[in-house]
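With one protein chain withheld, the remaining protein chains of the complex are depicted in position.
Going in written order, the chains are labelled A and B, and every chain counts its residues from 1.
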Amino acid sequence: MNDKKIIIAGLLVFIAIILFPFWYGLLKAAPAPELKLTEKAKAAKECVRPTEYMKAEHMQLLDEWRHSVVRNAKRVYVNQSGKEFNISLSNTCLDCHSNKADFCDKCHNYASVDPYCWDCHIDNPKEKK
Amino acid sequence: MKSSRRRFLQIAGISALGLGAKPVYDAFAKEEHGDKPEIQILKNDKALIAKQWAMVIDTRKLESTEALDPIINACHKIHNVPTKLEDKRHEVKWIWEEGYHHAFPGKANRFLDEKVENTPFLVLCNHCENPPCCRACPTGATFKRESDGIVLMDFHRCIGCRFCMAACPFGSRSFNFRDPRPFIEETNKEFPTRMKGVVEKCNFCAERLAIGKMPACVEASNGAIAFGDLYDPESEVRKLLKTNYTIRRKQGLGTEPSVYYIV
Partner (left out) sequence: MLELAIKGSKKYYGWMALLLGIIGIGFLVYLKQLDFGLGITGMTRDVSWGFYIAQFTFLVGVAAGGVMVVLPYYLHDYKAFGKVTILGEFLAIASVVMCLLFIIVDLGQPSRIFNVPLYPTLNSVLFWDMIVLNVYLFLNIIIGWNVLEAERNNVHYQAWLKPLIYLSIPWAVSIHTVTAYLYCGLPGRGFWMTAILAPRFLSSAFAAGPALLILLCLIIRRVTNYDPGKEQIQSLAKIVAYAITINVFFFLCEIFVVFYSQVPEHMDHIKYLFFGLQGHGAYVPWMWTSMVLMLISIILLVNPITRKNEGVLTVACIATFVGTWIDKGLGMISGGFVPSPLHHVNEYIPTIPEILIALGVWATGFFVLTILFKIAVSVKEEVRG
């Protein structure tokens, strides 16, 4: 077994390569982006659900919403405080959060997720900044 | 058919139980949470409901292409149908015009009266009661909505296998052979577009029915198209069916189309 050195060196190189995403991420890890709210969103104070819930679970909520609209024809969401919302990504969510680039994309880019919502749903339907 | 009846009975049974239990449950719920309401997802109060939506097209009132165009445009405009696709191979359409020979192949006599021969027919998804497309779909992306019989597409789930297109005997379905967005004449910002690689078709304006509006084509037809519940004897549709001789496309295949034509 004279190849010990070569084998170990090779293994190290191999490990370094397969761990590339991790150390590359560590090297260039940027600080988490800050959430920017529009005036309208600030004025509303609370989203459909509490902010903490929205931060962590908005994708589950959206999934539930789309299922309900597409499959069950139920389009009105009543939250815990009894407030009603029209279930619509473009027409309700983006009505308040009309700053998609700052609000959605920044965080999605940071987390490196690429949801395909915008392939179909229209960004900023009312054209306001 | 059999299984859907069983399913219906199951649901009916469970709902009956649920209905009976509701007041009791409510009483307990009130006690526990005070007046704080639960999180709920509801139907819009104004939503139009039916057991099976159906359409009657009075072709006597739609005699020329000029009469059909506003109807077709109304639909394609609000649904962001990419009408600017010039390559015929990639065409997407929800409702369009066909001659009698093509709309009703097999029903066309060689010697046809001039009027029918020259009448343009509106064709669209038939929202069949026994839809072969839903039988074919491997993911349930296209399905018959139990609440009102509309045959719908879940574009999020569609894998683009196009089995439904092979299964549809009416050529009602279109496939997005490329990204449709650049080919939409004027985008309706309140309605989504589609993405490449999914199948689409007429949805009987499910999004409009949900907020109490009639389908766009019905609205644009000046009374030439009637829309209503096939199982409500008092509906406009049923009244027309009672007083007029109507035909349906390829009735012999047993798919039970929900679009009727007065000729």
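Operating definition for what follows: a residue touches a chain if its C-beta (ideal position, glycine included) is under 8 Å from a C-beta of that chain, and two chains touch if they have at least 3 such contacts.
This structure is a prediction, so every number in the text was calculated from the model and none was measured.
Counting contacts over the entire complex, the absent chain touches B.
Interface note for the absent chain: among B:51, B:84 or B:102, the touching residue is B:102. Screening B:67, B:116, B:167 or B:214 against the full complex identifies B:167 as the residue touching the chain left out.
Touch with the hidden chain on the side of chain B covers residues 87-92, 98, 101-103, 105-106, 123, 132, 135-141, 157-163, 165-171, 174-179, 196-199, 250, 253-255.
Convention: only the chains that are shown with their structure count from here on.
Residues of chain A that touch chain B in their complex: 64-66, 68, 70-82, 87-88, 90-91, 116, 119-122, 125-127.
Put simply, chain B touches chain A in their complex at residues 36-44, 47, 143, 145, 147-148, 152, 154-156, 187, 189-195, 206, 209-211.
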